[in-house]
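Before anything else, here's the structure in question.
A single protein chain has been omitted from the complex, and every remaining protein chain is retained in its original position.
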Amino acid sequence: MLTVVYFARYREALGVGEEQLPWSAELVTVNDVRAQLLTRGEAWQVLDEPKVMCARNQDMCRLETPIADGDEIAFFPPVTGG
Amino acid sequence: MLTVVYFARYREALGVGEEQLPWSAELVTVNDVRAQLLTRGEAWQVLDEPKVMCARNQDMCRLETPIADGDEIAFFPPVTGG
Amino acid sequence: MTITVQTACFDPGQLLNQLHADHLGVGAVVNFVGYVRDFNDGQAVAGMLLEHYPGMTEKALGKIVDEARARWPLLSVDVLHRVGRLEPGEPIVFVGVSSAHRQAAFDACNFIMDYLKTRAPFWKKEDTAEGPRWVDARESDDQALERWQQ
Partner (left out) sequence: MTITVQTACFDPGQLLNQLHADHLGVGAVVNFVGYVRDFNDGQAVAGMLLEHYPGMTEKALGKIVDEARARWPLLSVDVLHRVGRLEPGEPIVFVGVSSAHRQAAFDACNFIMDYLKTRAPFWKKEDTAEGPRWVDARESDDQALERWQQ
């Protein structure tokens, strides 16, 4: 199982902040999770933005970062704190 | 008349903080004042240090800066505030 | 070293004074305070909501501070960032750094802010006359980060 979390503008656009996704061996990288989410329809295309940011287990990562069963994967727009 | 002031290590070495010097047309630059002071003897050689700093009328200046009657000329070692 | 994420307002002056707090080896303290402005990107701002990623926020800030400590000889580092509802004029973030040396304190504080701006999971949503809007990230913040990566 994967936990997938969304923040800020993405969370609002998707209408969901957190969900569980079944683990599958085809999900090799963060980008594979994203590709699967993009098939869900129009609203999910926000994850296709060039500047989409992601984290694996609460560490900023790249879309190419490998993932494992049990991971927490996050997608969010560029950060604006400070 | 010129007012000449000394600070910190120089003031201590010279035993004087402020004095009046008669104005003379030969005193064209700050360095001319310094040269005259250097003739006073051993203690005054502190003013010959390569890093001697000077000010004319309370503005940092160079030894080559021209002076005028009535000026306040200062000699002091490199500053160490802050 | 303290890292704090909180909803409550705070007193920047008190944090500044605590940074020094009787450590007689401290020669220099540099600190940054970010405040909510009443105007941004051409619009009046009546307040903002600061969202974050609980858990990751603390972890990300911790890594940034660790990196700063690895680069410069620092004595203490204090990072406080607020989340939730903020009013114009209120402080958002405090980053304070103490060191024996001035330039280390300046550089470390600047570095922490540049990384915080681009690597810590906070998002601002401003209240404007035309309704709420998510603040866009600035290109200049990415450029600021690059200075430290060369």
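A few points about this structure:
A, B and C are the chain letters, set down in written order, and residue numbers restart from 1 in every chain.
What we mean here is this: contacts are C-beta pairs under 8 Å (C-beta built on N, C-alpha and C of every residue); 3 or more make two chains touch, one makes a residue touch a chain.
Since the structure is predicted, the reported quantities are computational estimates derived from the model, not experimental observations.
Partners of the chain left out, restricted to shown chains and counted across the full complex, are B, C. Only one residue in the set C:T57, C:S76 or C:N110 touches the chain that does not appear here, and it is C:N110. Interface residues of chain B with the unshown chain, by the touch rule above, are 5, 7-9, 11, 51, 55, 58-60, 74, 76-82.
Within chain C, the residues in touch with the undisplayed chain are 11-17, 20, 22, 24-35, 37-39, 88-89, 91, 100, 102-103, 105-106, 109-110, 113, 117, 140, 144.
By our rule, only the chains that are shown with their structure count from here on.
Centre-to-centre spacing of chain A and chain B amounts to 70 Å, using the average Cα coordinate of each chain. Note on chain placement: the centre of chain A and the centre of chain C lie 26 Å apart, centres being C-alpha means.
Each chain gets one centre point, the mean of its Cα atoms, and the points for chain B and chain C are 48 Å apart.
Across the assembly, chain B contributes no residue that touches 2 or more other chains.
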